[in-house]
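One structure is given below, represented as structure tokens, and several questions about it will come after.
All protein chains but one are shown at their positions in the complex.
First chain written, first letter: the chains are A and B, and each begins at residue 1.
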Amino acid sequence: MTDVRPAHRSYWGLVRREFMRRPLAVGALGAVVILVLVAVFAPYLADDAPIILRHNGRIYFPSTFSYREFQTTDWAQFVDRLQVGDWVLMPPVPRGPGTTDIAGFLSRPSREHLCGTDDLGRDVLARMIWGSRISLSVGFVAVGIAVLIGIVLGAVAGYFGGAIDIVISRIIEVVICFPVFFLILIIIALVPKMSIFYLMFAIGIVGWTGVARFVRAEFLKLRGQDFAVAATALGAPALRIIFRHILPNAMAPVLVSATFGVAGAILTESALSFLGFGVPPPTASWGSILSLARQYVYEAWWLTAFPGAAIFMSVLCYNLIGEGLRDAVDPRLKV
Amino acid sequence: MDDDSKVLEVAHLSTYFYTAEGVARAVDDVSFSIRRAKTLALVGESGCGKSVTALSIMRLVSDPPGRIVSGKVLLEGEDLMLLPESRMQSVRGGRIGMVFQEPMTSLNPVFTVGNQIMEAIRVHENASRREARERAIEMMRTVHLPSPEERIDSYPHELSGGQQQRVMIAMALACKPTVLIADEPTTALDVTIQSQILALLEGLREEFRMAVLFITHDLAVVAETAHDVAVMYAGRIAETAEVKALFRKPLHPYTRLLFRSIPRATERRKRLDTIEGQVPSPLHFPPACRFHPRCPLVTERCRAEEPQLREVETGHFAACHRSEEIEGLMK
Partner (left out) sequence: MRQYIIRRLLWMVPTLVGITLVTFLIVQLAPGDPVKLATGAGGEALKATSTAKQIIEEQRRLLGLDRPLWQRYPVWLGKLCVLDFGTSFRDWRPVRTVIAERLPITLEINLLSIFIAYVISIPIGVFSAVRAGTVRDHVVTVILFILYSLPSFWVAYILIYFLAGGNYYSIFPVGGINSAGSESYGALHWVADRLWHISLPVLVLTYASFAGLSRYMRSGMMEILRQDYIRTARAKGLPERWVIYKHALRNSVIPIVTILAGLLPSLIGGSIITETIFNVPGLGRLAWEAVLARDYPVIMAEATITAVLALFGILLSDILYAVVDPRIKYD
């Protein structure tokens, strides 16, 4: 009987298998999935509008659709005064991020407000649930922008070399010299009216340098390698060489970088909101709740504890996933 | 081999590696001995366990994942496996010197070669800096390094491969050890340098009366330098004998195939001989005789019963069921 060797696996299959071997990373991935679900289904988790409403014999879905007859309804009062034959299915947190309860401002966590309320009486838990939308969308979009720019510039620089490479490398150097946070602040200072898109844009446009360097290095390395030369010899056009042959090899470290990038973007967005430069009120963001905490640090500990914990947990999970991925794609760790 | 001249005796040494994929029996019940002022060549293909054997003798195997599970290593009668670590440290470098395969990476790049040689001297003997420096220069001269008084303050990367290896040898022999272990010392060097280094080692062996364990995969080197040979395959010793006896009449099919696969300039052949199959992974050794899947003389017995290393002719040991008949069956 000859010796048995494991069947040949594709690269990504191997990566996936290695990743699965790390329970922490897999757990973190699960947590992130849950977070994404929370963000996507926020209206069904925390809103003062019911998910399903049976009223006067008809069925409505106020969370999902906007009905003309309910446009000016104060849902809190409506729900209180339901008539016979009516029936509601409320979201688990029956308050929206904007639902104010002036009388109950800055109240401690209780059964009614699991995470307390802020200075306008808004439920902190509801705001956190909706805040996850901001954090995640800013995280993903900003990193998406950064990765896109990075891949394009890095590939062009690495593939074509020469003068193009020199110019792009100088550009990379210039951008790297500015401290990231500073650069974002500058961009924000220039913006006439802050919105979430500027935020995503600002974070994305300063974060592409790492990816660009990676990709450029890969292209420089692989350009001279045999399979690329062979492809050229066979007459394959430049673009095809780029996409089908070189790029897949460079993807692994880019993916790792992107994961850490999301963690960083979430932190940056929170920090910016905290400093007052993030999404404008009344939109809820974890960082903006924390900035409230500045004034009420001693009186309202829940304003510090919960959103901070949320930011921390998200960043932790993304870092764990990034570490898991990095170990999984590390060629040296394979037997 | 008479008893009183056995300087280093390895008896039933086994070193296993415990990995996530299973247990790798890199060295499995290995026994051999080295005579004073003689060279024992440990031969085998890559992956057969030769280097691990050498590291095991020095107790340099990383634990985890590796572990010396059993066996004795007698250095002039004293079992090294029983020594506390502090005493083993004085054995390393002091009584057994070791030279490795890649001199460039085996020398610390941030210290001068002089520093590294002197270090070897000062850790084993109570020499002052000046004495150590003088001895280092002398050692460098002994290994034929040109202008040692200047070279001593060079950094490793400033020397050529051959020179670096000489430095390694100087370091290993600085304290005049009883045994020298050379793990493929010339494999990474140019062919022309190889013969110089081999000659150097030969001369030093004579001069210092050292027992040498020479690990290699190159049979030509074995023929030139060895007095005794041990052939290793898949973690076990396949055959061991004095060099002339081994070359004249190999008693193990593996050894015969090894000889056969060396191309000879005088022969006119269309194809090179190879050994069928592949070296097995230490995680999945074949049962019974480990060589049986590739052996041209395989029988049912080979598949069922593991052959023990036995004395087939005087002083000539082989681990094969068919050693007695092999002369008639294989060329």
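In this text, a residue touches a chain if its C-beta (ideal position, glycine included) is under 8 Å from a C-beta of that chain, and two chains touch if they have at least 3 such contacts.
As the structure is a prediction and not an experimental result, all values here were calculated from the model.
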From A:44, A:75, A:130 or A:277, residue that would touch the chain that is not displayed
A:277
Which of B:47, B:94, B:161 or B:293 sits in contact with the chain that's absent?
B:94
So that we can see where the missing chain sits, which residues of subunit A does it touch?
170-171, 173-174, 176-179, 181-183, 185-186, 188-190, 192, 263, 267, 270-271, 274-277, 290, 293-294, 297-298, 301, 304, 308-309, 311-312, 315-316, 319-320, 323
Given the full complex, what residues of subunit B touch the hidden partner chain?
58, 60, 64, 86, 89-94, 98, 100, 102, 105-111, 119-120, 123-124, 155, 157, 168, 171-172
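What we mean here is this: only the chains that are shown with their structure count from here on.
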Expressed in whole Å, how far the mean CA point of subunit A lies from that of subunit B is 56
